[in-house]
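One protein chain omitted, others in place.
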Amino acid sequence: MPVQRGRMFFMNPGPTNIPDRVLRAMHRPALDFAQKEFKAIAEECFVGLKKVFKTEQIMLAYAASGHGAWESAVVNVCSAGDIVLVPETGHFSSSWTQMVEHYGIKVEMVPADWRRGVDPAAVEARLKADVNHEIRAVLQVHNETSTGVAHPVAAIRKAIDAAGHPALYLVDTISSLGSFDFRMDEWGVDVAVGGSQKGLMLPPGMCFTGVSRKALAASQSATLPREYWDWRRMLDGERQARFAGTAPVHLMFGLQESLRMIEEETLDGVFARHARLGAAARACVKAWSAGGGPELFCTNPDLVSDSVTAVQVPDGSDANKLREVCAERFNVSFGGGLSRLNGKVFRIGHMGDLNEPMLMGALTAAEMGLDLAGIPHGKGGVEAAMASLKAA
Amino acid sequence: MPVQRGRMFFMNPGPTNIPDRVLRAMHRPALDFAQKEFKAIAEECFVGLKKVFKTEQIMLAYAASGHGAWESAVVNVCSAGDIVLVPETGHFSSSWTQMVEHYGIKVEMVPADWRRGVDPAAVEARLKADVNHEIRAVLQVHNETSTGVAHPVAAIRKAIDAAGHPALYLVDTISSLGSFDFRMDEWGVDVAVGGSQKGLMLPPGMCFTGVSRKALAASQSATLPREYWDWRRMLDGERQARFAGTAPVHLMFGLQESLRMIEEETLDGVFARHARLGAAARACVKAWSAGGGPELFCTNPDLVSDSVTAVQVPDGSDANKLREVCAERFNVSFGGGLSRLNGKVFRIGHMGDLNEPMLMGALTAAEMGLDLAGIPHGKGGVEAAMASLKAA
Amino acid sequence: MPVQRGRMFFMNPGPTNIPDRVLRAMHRPALDFAQKEFKAIAEECFVGLKKVFKTEQIMLAYAASGHGAWESAVVNVCSAGDIVLVPETGHFSSSWTQMVEHYGIKVEMVPADWRRGVDPAAVEARLKADVNHEIRAVLQVHNETSTGVAHPVAAIRKAIDAAGHPALYLVDTISSLGSFDFRMDEWGVDVAVGGSQKGLMLPPGMCFTGVSRKALAASQSATLPREYWDWRRMLDGERQARFAGTAPVHLMFGLQESLRMIEEETLDGVFARHARLGAAARACVKAWSAGGGPELFCTNPDLVSDSVTAVQVPDGSDANKLREVCAERFNVSFGGGLSRLNGKVFRIGHMGDLNEPMLMGALTAAEMGLDLAGIPHGKGGVEAAMASLKAA
Partner (left out) sequence: MPVQRGRMFFMNPGPTNIPDRVLRAMHRPALDFAQKEFKAIAEECFVGLKKVFKTEQIMLAYAASGHGAWESAVVNVCSAGDIVLVPETGHFSSSWTQMVEHYGIKVEMVPADWRRGVDPAAVEARLKADVNHEIRAVLQVHNETSTGVAHPVAAIRKAIDAAGHPALYLVDTISSLGSFDFRMDEWGVDVAVGGSQKGLMLPPGMCFTGVSRKALAASQSATLPREYWDWRRMLDGERQARFAGTAPVHLMFGLQESLRMIEEETLDGVFARHARLGAAARACVKAWSAGGGPELFCTNPDLVSDSVTAVQVPDGSDANKLREVCAERFNVSFGGGLSRLNGKVFRIGHMGDLNEPMLMGALTAAEMGLDLAGIPHGKGGVEAAMASLKAA
């Protein structure tokens, strides 16, 4: 492996760039998590998280990867034999589905084109057909990290309402939270699933669930066995009073700092920056796509994601070859295609602690990499991205 | 709160002191956990962990607190309705028991005096009585962190064997691992449960299970629903191939470094140091106990713990008052008494990244604190500790 | 060398312990020192430094060790052929003298017993005898780091005044600043020399001069060639506008933080803590001295230093052997004896980021070390130190 000098451009769609401020905040000794100092940190974190989730209901944090929050969301409100509805989004709707099935829950998919995104009307139709209200919950991925499609969470809420269906609404906001708008309360989300390592700019290892009062009520009668994820043991009223075991104090030190950074920039500022960077990335890819070059995987312009852009390379080209040349020659790391998209797609993460020159450094590397990897492509991607950013 | 200057003496029995080397190793950007660099780090960690657990079987790591490994141990090898035998040790045998019961597993306790420790003969007797081998597993806490008693894991293995019982042997080595001797393979442990934040000198947030082939086989037919903790999904043959979701890369960076530190000191060196420090702490407490002063909670000299010393204060004294005065006046943090021991016991953690003057600084603070808190005590604790260390 | 585990107890009288907060503040990228952000940091630092020096006159900072401030003090106000008066204090008055002589300046020493300290009356007498006012300056070390004697800076000012002598008063406050009281303006100090690595709790590499208006005026006509240290090039009016070359931005990041820490604790709080720790160290040594054991080098109880205690071992004993055994066996570092005190003295630094258990950890190591090194000593040093701290 050649010696790499200079900072790696880490453009994976999670984990993502960790600000120096956050790393510094984590560079400290442990403390007694039963004492006042930690309680104050935790309180600040929960208040800040609620602002980011846009909820005034219940916030719970876990020492676990994002999959833990997926599991917690499901095992607290479902029982074996329940039916859940999963609108198809891509790799992550499949993974969540598999998890759910392992708990003896029946899954009905609402099929969708991975490139077009979920159709709220199809969700509404299926729920209307469920006249006996056997469907316990709708499980929706907000931002499908494998495809770069930002699904219409608010519209699906309207579909559920239009169907007059009491199903709980569980939303995975792992790769949207802190990158573009998510409104737990306004959109009627019952359980919102988040992780530390994306828009919250932390190392992986912590996850979160926003929990509505309706979901909390449901958890009282849900019968799946649970302990580590059990809300009943973590909560004292509507406040998290304890973690399962030792609290992940260092991630909390980091979270306190990242929430302060978001507060300083304001959430709207954060979203505007992601919108600016996302638009530039897409402008770049559109230029490449001329003459049959690499193109946006997401073909639905209303649902493009501001946190990740998936790029589909032409038939006969290997997206992984591009990733390799960018890594080896330019120290730039892009995400690969997941499951059936492996080799066909590479993904440009543009979430979290990112600015214009970081994105442009990566896009110039990608554009050079296309040539070096022999992938035919339209010219002027970088120029188009610059034009987009200048105009922003 | 008064401004505190100088380094806090963090003498809790976990989380514990994190070496600067480990904090430095964690102060770095994230990386793509699907790539070679991380795979090499993970491989080094798994090899090193096996040496610390003294096993050549299977090692699994999780993004979770130590409770996660407890849960993983149980949900992978037990089914609802199973019976497990739990020798009573203190707060943590109770907690593990509660967890197990939430999964519909029946628990039989083997009662024991918290201050004397588990009696292997009682375990053997109970297992012999189980002629139909209905007991699925024995769940044993090695070092009971709440009492400072190091239970006889090897002797209990012999008891199981003497009873000719096929029960799986699950051992919580969270606060013994990397502090004093634990031998997973030699002692016939089927699932060994460890955590990051004790002898491994890391922040909390990661946990481990050593898994015997017998336990792995049992996991194939165990029927508790599971996903996050499911060994079947993590393993490729006998090697961990994936985490549930994103790997906790920063804790792995730290683990790599802490395992190197242990390798440099050698495990035997680590154990000798803990033995030296534990003996000094106990010598100190013994001097205090003269005339009815604070005394060792553990009354069984064969089972004193080298990683934590629990000290019971005389009736009428408040252990928490001592803790407060030590914290406020001397910036020294001791652990409190858990559950029914609250106020009656304080705990001196002496595990992990600790040396003689760190211990002595804490013991001098405690000895001054006894006076300041008005707790009657024998004189000369610090002198006795020094004598012990000098002779070591 | 044996592997050392746990934190080193770094009890040298400089460099000294660096708080985690300071190390974190320095763990960041460089910046353009000509831009606003750095100017604001520098401004905050200069304001804070003036409070610590207790001056409202001029403050200058240099990228250099403390010797640089010594040199700057002299080359800016003296000319070749000048005479300066140097009251003898120990190793550092000798070193400063040598430096001065290299610049063609004549030095007159005021002899003194290193263990008793400077006699202001002797200074006054010499100055009175200088009827033609040929003496350009008095160079006084405030805290002689090699002996643990805190010389009477205010009384010497009075001696100068009583003699009616116009000599400039240059004071080295390197190892007293930020540890015990120093008052540049009130005590009529013309140039105060400080360093980063003692009470200011920074790494070595930066030094400071407080400059009175009288000294600044003198610098206009002084004729020693100078450039790196030249005040005229650094100042814009009474404010430092530039460094010689690139500013030491990282040390300034650290200085900003350490000054904030001092502000939080208050200077009086800092001094009280040092007084408490110094008294305890001396109480310990006094107990050792019984029966001809190691004794305080400073025999003048009015001039004992609260930042460093020099301990003279009995004839026939080797102070360095004690230092070795403490380092190798307990990971505790004490300072050695300088120049003619080598082997006869060891020094306990108790300045900067230090608290009670840090000191006590070191004193217990020393007391054990005396036995291990075979140095005869009275018993009960640690007990005496604890008694002193409890009563404080």
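Which chain is which? They are A, B and C, in the order written, and residues in each are numbered from 1.
Assume a residue touches a chain if its C-beta (ideal position, glycine included) is under 8 Å from a C-beta of that chain, and two chains touch if they have at least 3 such contacts.
Keep in mind the model is a prediction, meaning the values are calculated, not measured.
Asker: Identify the residue among B:Arg5, B:His27, B:His91 or B:His377 that touches the chain left out of the display.
Answerer: Only one listed residue reaches the unshown chain, and that is B:His27.
Asker: Quick one: which of C:Leu224, C:Ala310 or C:Met386 touches the chain that's been left out?
Answerer: That would be C:Leu224, which touches the missing chain.
Asker: Even though one chain is hidden, which residues of chain A still touch it in the full complex?
Answerer: Those residues of chain A that touch the unshown chain are 3-7, 9, 17, 19-20, 27, 261, 264-265, 269-270, 273, 329-332, 353-362, 364-365, 367-368, 371-372, 382-383, 385-386, 389-390.
Asker: In the complete complex, which positions of chain B touch the hidden chain?
Answerer: Against the left-out chain, chain B lists 20, 24, 27-29.
Asker: Even though one chain is hidden, which residues of chain C still touch it in the full complex?
Answerer: 1, 7-8, 10, 12, 14-18, 23-24, 26-36, 63-68, 70-71, 80, 98-99, 102-104, 195, 197, 203-206, 224-228, 230, 243-251, 327, 333, 335-336
Keep in mind that, in the parts below, only the chains that are shown with their structure count from here on.
Asker: Report, in whole Å, the distance between the mean C-alpha point of chain A and the mean C-alpha point of chain B.
Answerer: Spacing between the chain centres: roughly 35 Å.
Asker: CA centre of chain B versus CA centre of chain C: separation in Å?
Answerer: Computed value for the inter-centroid distance: 46 Å.
Asker: Find the geometric centre of each of chain A and chain C from their Cα atoms only, then give the gap between the two centres in Å, rounded to an integer.
Answerer: 55
Asker: I need the residues of chain B touching at least two other chains; which ones are they?
Answerer: Answer for chain B, listing residues that touch two or more other chains: 7, 17, 27.
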